[in-house]
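Of the protein chains in this complex, one is absent; all others appear in place.
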Amino acid sequence: MNDRPVRLIAADSYWIGSFEAMASPCELFMEVDDEAQAKRLLNIAAHEAWRIESKFSRYLNDNPVHLINNSGGKPVEVDEEVAQLLDFARFCWQLSDGLFDITSGVLRRIWCFDGGNQLPSPQQVEQILPLVGWHKLTWARPCLTLPKGMEIDFGGIGKEYAVDRTLQLLQQQTDRALLINYGGDICTGGIRLTNQPWSVGIENPSHPDTPKGVLKISRGALATSGDTRRYLLHNGKRYGHLLNPKTGWPIDASLRSATVAAATCTEAGLLATLALLQGPEAEAFLQIQSVQYWLTP
Amino acid sequence: MQLKKPKKIRHALTAATCGLLGVNCSDSLGEEGDWSFDSAVLYYSEVDRVTAVEPVISATRDFGEEKALNLKFVFDTLSGASANGATPSDQPQTFTRPSGKGVYTASAEETPLDDTFRDNRFALSSRWEQPINRDYKTAFGVNFSTEYDYSSLSANANLSRDFIKRNTTLNAGLSLAYDTVSPEGDIPIGLSSMVIDNGQADYRSEFNASRGDSEDNKDTLDLIFGLTQVIDRKTIMQVSYSFSDVSGYLTDPFKIVSVVGEDGRPLEYRYEQRPDARQKQSLYWQVKHQFETDILDLSYRYFWDDWGITSHTIDLRYRWMLDGRQYLEPHIRYYDQSEADFYRRFFIQDESLPDHVSADYRLGNMQALTIGMRYGVALRNEQELSLRLEYYLQSNDNTESVIPGILNDMELYPDVEALIVQLSYKF
Partner (left out) sequence: MSVKLFLVTFAVVLPLTGCANLGVEPWQRNVLAKPEMQLISDPISAGLDDHIYFSKEASSGGRGFAGGGCGCN
């Protein structure tokens, strides 16, 4: 699992490393001089991304998330890093008045966003809703007690968290300019030798493979929420993949995606997700936060 | 569905993210390119004495990468009376105003108060913070203040270095200040006798003879060395040593000392005279600890100088979180100082006057107690409002071995009581 291939190629003034993690293509741009250092940094980054993936993925069998999701209502003691993320998840749940909820993943058993047109029945939603809600679990550091049938999922935080953690690890090794891109969640470190910003393309939802616009980023992070490929069409109405944990139904989304710039990728990602969770108020929400953002209608 | 208006959550989220990632964001909380403001109005009122109203506004602009500019503006308006140092008597007393124009009086058995105080003070300070690299940070500041008879200009620089995953921080700071005092009626000649206008023909020339230059200066050099240490996840501690060298005119031109007869009644008043240099040192220790949600803030300062003053200050605050948004913070501060070598409450006739003399109660043996309470509430969009109410009590001890005549029946060391009210608003 943790020994998948990595690739390193030289570009004009930097090295580009790439690998796969968290079901996304991951890229690392490094303004370092020699190949040996670039290789070393790339290995550190890839191992950190894979470590986080294997620890927090809900599709794997021997990690803390699996242990919690299969605890059958018994308390599970978690390590410091998991505890930190649980604290953070609780905080985001409070901050969003319950809209951001890491227990809402079970709703995906009945909602299938594969571009199809099948809506679940109201009865199905009623049946599954009791398994959703952070307030139903007991989180008393270091023990988490999850009622039987409920599940947690760090999918809404994990990738951005991995980006920030990777940058931290790499910055312990070098002061040189870096750009980390894990499937569209991006952060930068150091200052480029040319003092020029990095150029980042934003994808077009209807044509995901053609860049729509180019953003200049010299520092900080960018993250995008919303998935242009995951939706459901029913009677001509488009249902986005973000679900309201309180009702079990998709958020009334007028936007397909939001990209936000912030100091860290985790913060940018959360702001983008919280914005989309506001439904029609998404743009008003972002304006109030006084951050830079880009929306895709 | 979403009927509630969107809330501003950015700062809370930034803080939580910084916590999750373990990056220090105390310096980068503000949003880049945007000013954030912090304001307060202080009302300070002593019973029967000085009243001050002091609005402050502070603006911070974050330029990202831990670069920030802070500007602070303080306006201070002061009125009321303050003790001039003379002893009370069983008869009314008359004193010449500092300007030499006119007199002020103290009735029998009353602590003589100079009621000429009325002053406005403007102070402007600026501070620029900038990291050099991941471990070193610098800060530079310039301060200016002006009031009717006083002005001050200072500049400071600070360098700090983080060690051991930012758990240990060492810092060193230097400040230089240049102050000018230019009292109305010029600077009185130290230890000279106060000339009182009893209708004598040559009052004006006698008064002028008791006056020296129209202005004088004071130079201050401050150094500070500090160590901040993270103890555990919920505890942080600081230790610092500071040294201050002040030279120039350190006397209070409005303060006098009574020379009394064997019966305790005043014979004359001499202008006080302090040394023209002072070296102050202090050791400061502070610890902050968070319990479940409440926060304890405890500090102790030991201070000493070459005027013979030593003092102990203990300050304790406890932030009691009522819920996620509101808190109550009781505060207690205790201060104890020993007197300056040249402090005397009065002189008795025929005693020889030393080179340096002051009867300013602030240089005497003193204890002070502050008891207060603060209430704070977080409002929408990360605004914060707080109100504090404090009671301050100062009391002095007698250190005179002989108290002559009527002074035994006088209140030589009246307590000073003050009320402090402060309203703060962060936006």
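Per-chain residue numbering starts at 1, and chain names A and B are given in the order in which the chains are listed.
Keep in mind that, in the parts below, contacts are C-beta pairs under 8 Å (C-beta built on N, C-alpha and C of every residue); 3 or more make two chains touch, one makes a residue touch a chain.
Treat the numbers as computed from the prediction; the structure is a model and nothing was measured.
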- prompt: Among B:116, B:286 or B:395, which one is in touch with the chain left out?
  reply: B:286
Task: Return the single residue from B:63, B:304 or B:318 that touches the missing chain.
output: B:304
Task: Looking beyond the chains shown, say which of B:98, B:112, B:173 or B:264 touches the absent one.
output: B:173
- prompt: Which of B:89, B:242 or B:273 touches the chain that is not shown?
  reply: B:242
Field: Missing-partner contacts on subunit B, residue numbers
entry: 15-16, 18-26, 29, 38-40, 42, 44, 54, 56, 58, 72, 74, 76, 119, 121, 123, 143, 145, 147, 149-150, 152, 154, 156, 164-168, 173, 175, 177, 179, 181, 220, 222, 224, 227-234, 236-242, 244, 252, 280, 282-286, 288, 290, 295, 297, 299, 301-305, 307, 309, 311, 313, 319, 335, 337, 340, 362-363, 366, 368, 388, 392, 394, 416, 420, 422, 424
Residues in subunit A touching the chain absent from view: 80-81, 84, 87-88, 168
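FYI, only the chains that are shown with their structure count from here on.
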Message: List the residues on subunit B that touch subunit A in their complex, please.
response: 1-2, 4-10, 12-14, 16-23, 25, 28, 31, 34, 64-65, 133-134, 324, 381
Task: Using the touch rule from the top, collect the residues of subunit A that touch subunit B in their complex.
output: 84-85, 87-88, 91-92, 94-97, 161, 164-165, 168, 171, 175, 219-220, 244, 247, 251-252, 262-264, 266-267, 270-271, 274, 278-281, 284-285, 288-291
